[in-house]
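Note that one protein chain of the assembly has been removed; the remaining protein chains are unaltered in position.
The block that comes next holds chain A.
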């Protein structure tokens, strides 16, 4: 089943074609990765899908509903969550409060419920706490719940941002370079976390630089270069695609082998 259907999507920044005529089908329950050299338009594509940018052409359909140009607070409500490339947290708040913020979009009690402490409000607050704790357990950081977000290690911060996104109960989770800046060992842990997320029924979209991680995780890969699709398919087909090797892997293929 196709969860997200992108057709002819484009974003032009005054003449620059950041994303140009991209088609993409994200299958439910799978991991779809978007790769490409720096400046290929991967993050712009994410921003278009999550509603942060308004596309200049094309359409995005999510669960058979047109969400093209829909603002982020509505796409999140429909079930698309995202994380940012640079870890983005409510830094002065505790880890738990960060994740609780992810419950805002699923909460219905009003300021009057809060002031009057209606049963609905109290029930919802309890439910939100349970959900937030579940997200913390799931990402393996429950022990940090009362620490201030900016004071925990970087790897934990990255897990908090994923827990925060999961707390919004997404059907599609867009991860923008979740492993950036992590050690090899931590990256393995993150790959496992992403597998667990998918096993839990959440579809994952992934922008990532680490080829090893992408190749071992992704079910489907879209390769962008200069905003255009140059290849798409299973890791196998993409890996052997001559255009991909030339445009992306070619340049630093040797570096990677040297480093790896």
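In the analysis below, a residue touches a chain if its C-beta (ideal position, glycine included) is under 8 Å from a C-beta of that chain, and two chains touch if they have at least 3 such contacts; residues count from 1.
The working rule: contacts and distances are computed from a predicted model.
S.K.: For the chain not present in this complex, what protein name does its UniProt entry give, out of "succinate dehydrogenase", "Rad50/SbcC-type AAA domain-containing protein", "Malonate decarboxylase acyl carrier protein" or "Branched-chain amino acid transport system permease protein"?
M.R.: When "succinate dehydrogenase", "Rad50/SbcC-type AAA domain-containing protein", "Malonate decarboxylase acyl carrier protein" or "Branched-chain amino acid transport system permease protein" are compared with UniProt, the left-out chain turns out to be "Branched-chain amino acid transport system permease protein".
S.K.: Looking at A:2, A:59 or A:101, which residue reaches the missing chain?
M.R.: Counting the whole complex, the residue in contact with the absent chain is A:101.
S.K.: Out of A:61, A:145, A:195 or A:209, which residue would touch the omitted chain in the full complex?
M.R.: The missing chain is touched by A:145.
S.K.: Of A:72, A:153 or A:181, which one is in contact with the hidden chain?
M.R.: If we include the chain that is not displayed, A:72 is the one touching it.
S.K.: Of the listed residues A:11, A:42, A:121 or A:159, which contacts the missing chain in the full complex?
M.R.: Hidden-chain contact among the options goes to A:121.
S.K.: Who touches the missing chain here, A:34, A:67 or A:89?
M.R.: A:89
S.K.: Which residues does chain A use to touch the chain missing from this display?
M.R.: Looking at chain A, the ones touching the missing chain are residues 50, 52, 71-73, 76-77, 81-82, 84, 88-94, 96-97, 100-105, 107, 109-111, 113-115, 117, 121, 124-125, 128, 142-143, 145-146, 164-165, 167-168.
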